[in-house]
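For reference, the structure is listed below as C-alpha cells.
Left out: one protein chain. Kept in place: all the others.
Coming up: subunit A.
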Amino acid sequence: MRVEVDQPKCVASGQCVLIAPEVFDQDDDGFVELLTDRPEPGQYDGVKESAVVCPAAAIRLAED
C-alpha cells in the first residue's frame, strides 16, 4: 500500500495523527505530513480509517 497526502487540502483537524501516529504527523501550522508513504501491513487499518475520517479527503491510498 502507498499513501499520498494532498497537503493544500488538509484542514488540520488532526484526526489522522490521532488514529495512525506512526504514519501521519502535523507541521508547525497543523498541516499533515507523511512520516512514511509505505506503511507496514500492521498499520493498514489505521491508514484506511484515517482516509475515511479525514474531513477534507486529503488522504489517498494506492495499491502498489
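By our rule, a contact is a pair of C-beta atoms (placed from the backbone, for glycine too) under 8 Å apart; a residue touches a chain by one contact, two chains touch by 3 or more; residues count from 1.
The rule we apply is simple: contacts and distances are computed from a predicted model.
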Consult the UniProt record of the chain that does not appear here and report its protein name from "Decaprenylphosphoryl-beta-D-ribose oxidase", "Hydrogenase small subunit", "Molybdenum transport system permease" or "Cytochrome P450". "Cytochrome P450"
What residue numbers in subunit A mark contact with the hidden partner chain? 11-15, 17-19, 26, 28-31, 49, 52-53, 55-57
